[in-house]
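A single protein chain has been removed from this complex, and every other one stays in its place.
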Amino acid sequence: MSVVARFEIRHTQFLNHLGEPTQPLPDFARDPDNLIPYYRAMVLTRTYDAKAVALQRTGQLGTVGSSLGQEAIGTVVGSVMQREDVFLPTYREAGAQIARGVTMTELLRYWSGDERGSDYRGPRQDFPVCITIAAQCAHAVGVAYALKLRKEPRVAVTMMGDGATSKGDFYESLNMAGTWHLPVVFVIANNQWAISVPRSVQSAAETLAQKAVAAGIPGEQVDGNDVVALRYVFDQALQRARSGDGPTLIEALSYRLTDHTTADDARRYRDPEDVSRHWAMEPVARLRNYLVLQKVWGKDDEEKLIAECNERVQAAVNEYLATPPPPPGAMFEHLYATLPAALAWQRDAAASGKIHG
Amino acid sequence: MSVVARFEIRHTQFLNHLGEPTQPLPDFARDPDNLIPYYRAMVLTRTYDAKAVALQRTGQLGTVGSSLGQEAIGTVVGSVMQREDVFLPTYREAGAQIARGVTMTELLRYWSGDERGSDYRGPRQDFPVCITIAAQCAHAVGVAYALKLRKEPRVAVTMMGDGATSKGDFYESLNMAGTWHLPVVFVIANNQWAISVPRSVQSAAETLAQKAVAAGIPGEQVDGNDVVALRYVFDQALQRARSGDGPTLIEALSYRLTDHTTADDARRYRDPEDVSRHWAMEPVARLRNYLVLQKVWGKDDEEKLIAECNERVQAAVNEYLATPPPPPGAMFEHLYATLPAALAWQRDAAASGKIHG
Amino acid sequence: MAEITLVEAVNLALAGEMERDPSVLVLGEDVGADGGVFRATLGLLGRFGKERVIDTPLAEASIAGISIGMAAQGLKPVAEIQFSGFVYPALDHIVNHASRLRHRTCGRLTCPMVLRTPCGAGIHAPEHHSESVETFFAHVPGLRVVIPSSPARAYGLLLAAIRDPDPVIFLEPTRAYRLFKQEVDDNGQALPLDVCFLNREGSDATIVSWGAMLHEVQIAAARLADEGIMAEVIDVATLKPLDMPTILESVAKTGRCVIVHEASRTGGFGAEIAASIAEHGLLSLLAPVQRVAAPDCVVPLPKLEHYFMPDVDQIVAAVRKTLEFA
Partner (left out) sequence: MAEITLVEAVNLALAGEMERDPSVLVLGEDVGADGGVFRATLGLLGRFGKERVIDTPLAEASIAGISIGMAAQGLKPVAEIQFSGFVYPALDHIVNHASRLRHRTCGRLTCPMVLRTPCGAGIHAPEHHSESVETFFAHVPGLRVVIPSSPARAYGLLLAAIRDPDPVIFLEPTRAYRLFKQEVDDNGQALPLDVCFLNREGSDATIVSWGAMLHEVQIAAARLADEGIMAEVIDVATLKPLDMPTILESVAKTGRCVIVHEASRTGGFGAEIAASIAEHGLLSLLAPVQRVAAPDCVVPLPKLEHYFMPDVDQIVAAVRKTLEFA
């Protein structure tokens, strides 16, 4: 018997749950002011998420999922990516999308059930929200293939949940990305739950990061509620991809502090105590504590920020609510580049509000 | 940074390519006579495969794939499994199937394009050959679930090629087997090629055994041309499964010494020198060398065995060739437990040789 | 006898059959503690334990695939796919294996599994949650495809599906889950598969439909009756194998036929029925067969959903149109 391959999975944390450094911070974080933009972005995300849920509760929005408790991941991913990179989100990534330049108005339109919400004015090449779990992984591999083929120093970044790591698409994509050494970063937002199914039921694997081993690519675990660690690990993965050194899988450990979506009631299946325990580790307070400890953030800043976030979110809501409804004929718009002749009668009927018979 | 998980993949070999022990042999192999049945089974498999290819070349059989060079794997798997275990084969496992008690006549019927070939008289619960790559992995998980649910000390064993390890089904199955700790053994017959695609193009993973890491289950690499190592490693995996300790993935390293199937011409895409090199490592000569070194096998034994194998294969061929063709109405037999009324007219038309209009 | 909803009827059938037959088990995403996202499996975990009420990892292909292995071993898995838009990864195992295991092995191995999935639009759900997928399955030899339209049908047909020795795709119209209640006797009696049900007798036109659309069809029929037009209403219930004799008999009587379904028109299963009528009932037709179906576009997000779905007016108009002839 001989050992023919060895692997280890590293976990990175810089700030513990109290916001105290557990080791010297990396360069970019030496000046705590550099971390303030992440804090602001997280608070904006939390404000937006809360508002979206409130709109749903009052019948002004469709089913929507909040990123409460896991804002750090999307925020860092969306902020650290270059503008010209390509992002392929799942449905719980308002933070990342906002950071990428998708407007909150667009997000609200989409979640209200209006296709126009995916016509992002900002990041034109970013993918729309992917509802079918893990499918975006394959799309990201295809995008990365194109970027590499054209020798562009751009990276495809995709996010997914812990549940997504059970889908064939996820593994096939990692494997192809590895084979072709593509510029793509896969980020798992491991919030410990896939609706009612806990992480332990998804897989017997000790970590989700180790799923990278199956594809022969690097896999890293990171404290997903620690902005500094996230930025550090994600930065390295982006650089690796951008410089031609291939894909990375990142497992960011976090926790879903609220229901799966507004259609869910998590009290049915999980212990509220488990949730309480995780409130002590959540990312927003953690970073605030650090900034306060560093004396770069105070009560006034906080109040101003909250007011500003509320205002921005409200402005988006107003704009969203003022959106005229899509005309019925829109069903046939952009279905094909040019509507086939065979469908003209259907389109005409739809436009007139009658499509059948 | 801390290391949160560590893995290593072991490779097992007992007999080198010359048939010389590289370390003390395990108990079961101490008496070389114990290895003779494997040798006989491998030679029978090789005789059968050669005959099947010859039948195809002369228009007496459909497309068929030979296991030339990788006979050890199937032979060991089929022989070491208990009768009451359940085997889920792919299409290149005549050796394993014969060892399980499928008759060569049945195999020939199947490969001639006759469904009756899958109505095995012997292992009634074994699955038929699975042509769609890796699908059998999921079926094996389902079988293993049933065995465990009923608390039966039985094991599901499935085989697949190196190419199969790129399919989502493969990963999903490993993951589910891990989650539920099922009595199933996955054996990869890594013959280095998936038709024209070499192992290096299937995956950047250094070993295929390490794909087990993604599922949190044990993964082992074994010299797939070494009967002793195969039996040793497979035995352990079977025992683990049977005693409730869950699934194992085994990567058996071998080489496809011939075309993918009779429909293929491997000279189109691979270097004949590569093939020649691997002839030096093939399993039949290796075990014969060992048995000869141990003085338990000689020229007479060999001649007798070859004659016997030829005879057995020829008897099966004769029986196969004497099989009356299936009647046209057979298309509708066993389609449902009871043919639905809606299909009666189609069945009647088919039985009369006319099914349309 | 209690008045229950369609989803409660599904639950009742599952619980009853699990009680009666220890080889029945349910599996799928969130079917355990959560009781399924629609609560179809509510309470089963508590009653039957986690070995028979299995929360699977998130992997539809394998939910179908492992069901085949279980079924081959004599279990009766009832697998749930959470929404029909996620059923496509399961299709490979269903088409290539479940539907043919019996045939390929000459009956040596069989596949008595049920694949349940909610289907259809009308509940303002997100993308991919509102698909009508019956067409994909109804073309596949070796399968049964069943869609209930009411609580009582759901109860009786699901029992039949579980007891059937072959694979059954059981499509549950999401919109009908809680649309209305009906008295359902939990008597363990299955309804027959492979036959259409006559929901309403009539002499002027035949309306053929299935699933949630029956609701609109019944309203349309009542409205037509007010005008003196007596429509016969047929609930297909089992799409495959299709009971054409019942449909043809009705069309022979009425001479007119409107087929209503929620899936997109082109290549929808309504085409099969219309084609069969054209083949075998042409001479009794007094008017062209009309199809009222969703248009050939992607199911829109909720804002336009109601324009996409066939409605009562359209059904009424189609019936009237058939009456314009002759």
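First chain written, first letter: the chains are A, B and C, and each begins at residue 1.
Rule of thumb we're sticking to: contacts are C-beta pairs under 8 Å (C-beta built on N, C-alpha and C of every residue); 3 or more make two chains touch, one makes a residue touch a chain.
This structure is a prediction, so every number in the text was calculated from the model and none was measured.
**Student:** Going by the stated contact criterion, tell me the shown chains that border the hidden chain.
**Tutor:** Among the chains that are shown, those touched by the missing chain are A, B, C.
**Student:** Of the residues B:I195, B:V275 or B:L293, which one touches the chain left out of the display?
**Tutor:** Here the residue in touch with the unshown chain is B:I195.
**Student:** Which one, C:G16, C:P77, C:P112 or C:G270, makes contact with the chain that was left out?
**Tutor:** Within the whole complex, the residue contacting the unshown chain is C:G270.
**Student:** Give the residue, chosen from A:L35, A:V77 or A:A140, that touches the chain omitted from the document.
**Tutor:** The missing chain is touched by A:A140.
**Student:** Quick one: say which of A:T12, A:T47 or A:N175 touches the chain that got left out.
**Tutor:** Checking the options A:T12, A:T47 or A:N175, the one contacting the hidden chain is A:N175.
**Student:** Can you tell me which of C:I247, C:V260, C:C297 or C:I315 touches the chain that was removed from the display?
**Tutor:** Going through C:I247, C:V260, C:C297 or C:I315 one by one, C:C297 is the residue touching the chain not shown.
**Student:** Considering the whole complex rather than only what is displayed, give the residues of chain A touching the chain that is not shown.
**Tutor:** Residues in contact with the chain left out: 86, 88, 115-116, 118-120, 124-125, 127-128, 132, 135, 137-147, 149, 156, 168-169, 172-173, 175-176, 179, 333-337, 340-343.
**Student:** Residue-wise, where is chain B in contact with the chain that is not depicted?
**Tutor:** Within chain B, the residues that touch the unshown chain are 62-63, 91, 110-115, 129, 131-133, 163-164, 166-168, 194-197, 201-203, 263-264, 268-269, 325-326, 328, 330-332, 335, 343, 346, 349-350, 353-357.
**Student:** In the full complex, which residues of chain C touch the absent chain?
**Tutor:** Residues 61, 85, 88-89, 91-92, 95-96, 99-100, 103-104, 127-128, 135-136, 138-139, 141-142, 240-242, 263-264, 266-280, 282-283, 285, 287-291, 296-298 of chain C touch the chain absent from view.
FYI, only the chains that are shown with their structure count from here on.
**Student:** Whole-Å distance, chain A centre to chain B centre, using C-alpha means?
**Tutor:** Each chain reduced to its C-alpha mean, chain A and chain B end up 43 Å apart.
**Student:** Any idea how many Å lie between the Cα centroids of chain B and chain C?
**Tutor:** From the centre of chain B to the centre of chain C is 40 Å.
**Student:** By residue number and range, which residues of chain C touch two or more other chains?
**Tutor:** Residues 57, 59, 61-62, 89.
**Student:** Chain A: which residues touch two or more other chains?
**Tutor:** Touching at least two other chains: 166-168, 201-203.
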